[in-house]
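For this depiction, one protein chain was excluded, whereas all remaining protein chains were kept in their positions.
Here is subunit A:
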């Protein structure tokens, strides 16, 4: 059963680091679902770069360190185990490649689904990552 998407996306009470240059209002951590938390859609559109991951996932740590090394401070949204399935399916629907299954860590750049760690690494080596980040306004210089 899918969540109804257009007007209400999956509500998330999640930890939100500041991400330049998008404004990030501090999200009250883990209070109620619908009141305190933000929606996936909101979060993705508000942040130039955001990483969705499981709690304490080491691979998302890798993604974060890499982005930090490039000068980007990514927003991070750690998903509870119980919300995992719902968030993943919603992220999958937001992805351009509709057929592909989304896995954690999932990176969104400029409001659009970018990919997982594989994609980030590959584009970084090929030199394509930095221009994409600049386009999204996550990097200057």
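Here is the rule we go by: a residue touches a chain if its C-beta (ideal position, glycine included) is under 8 Å from a C-beta of that chain, and two chains touch if they have at least 3 such contacts; residues count from 1.
Assume contacts and distances are computed from a predicted model.
A.B. asks: The hidden chain: which UniProt name fits, "TGACG sequence-specific binding protein 1", "Electron transfer flavoprotein subunit beta, mitochondrial", "Transmembrane channel-like protein" or "COMM domain-containing protein 1"?
C.D. replies: Answer from the UniProt record of the missing subunit chain: "TGACG sequence-specific binding protein 1".
A.B. asks: For subunit A, which residues reach the chain that was dropped from this view?
C.D. replies: 56-59, 61-63, 65-66, 69-70, 117-118, 121-122, 124-127
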